[in-house]
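For this depiction, one protein chain was excluded, whereas all remaining protein chains were kept in their positions.
Let's look at chain A:
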Amino acid sequence: MTGLRIAVAVLVLAGLGACTQAPPPAVVTDPYAGSRYTGTLPGGSLPGATAEDFRRTAGDTVLFPENDAALDGTARATLVRQAEWLKQNGSFSSVVEGHSDEQGTREYNLALGARRASAVQEYLISQGVEAGRIRTSSFGKERPIQVCSDPACQAQNRRAVTVVAPGAGV
């Protein structure tokens, strides 16, 4: 890049020195534009692929209705982005953690969280992510993200969070 910039500068100086007629604008093109690889990258990852990048670009959380593991349109859109990210970064594995709100008994909520995590896992697999790269777990109501007890907080707690990490084990 440095060499290219210098060459452009020289061209401009030469033009100024020769006559008053404006030279044709210097056009710098990228010969590799459009050559982006968008398929899966088994065993590798794109530069800049981090857990933080996953959270920012794909979104790590989907929300669920009360007492339910159904994926709505918003959740499915998030999971499509998660699947794309995982396919582009094949060296990453993931664990989907299912959670519930506090309005329920402890053991049932563990089972409900597992049902939600599994719904996410199945959807990611349906989008082409290898099954072996997605584990599931459930924390039930043990790890709320919002601590208040009004309906808006409870809604945020009924969630599945996809946690990614480089390597085979998350």
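Basically, contacts are C-beta pairs under 8 Å (C-beta built on N, C-alpha and C of every residue); 3 or more make two chains touch, one makes a residue touch a chain; residues count from 1.
Throughout what follows, contacts and distances are computed from a predicted model.
The unshown chain of the complex is recorded in UniProt as "Tol-Pal system protein TolB", chosen from "Hydantoinase/oxoprolinase family protein", "Proline dehydrogenase", "Tol-Pal system protein TolB" or "Oligopeptide ABC transporter periplasmic protein". Only one of A:L112, A:V129 or A:V161 touches the chain withheld from this view, namely A:L112.
In the complete assembly, the contact with the undisplayed chain comes from A:S137, out of A:T50, A:Q88 or A:S137.
Chain A meets the missing chain through residues 67, 69, 95, 102-108, 110-112, 114-115, 117-119, 121-122, 135-139, 142-149.
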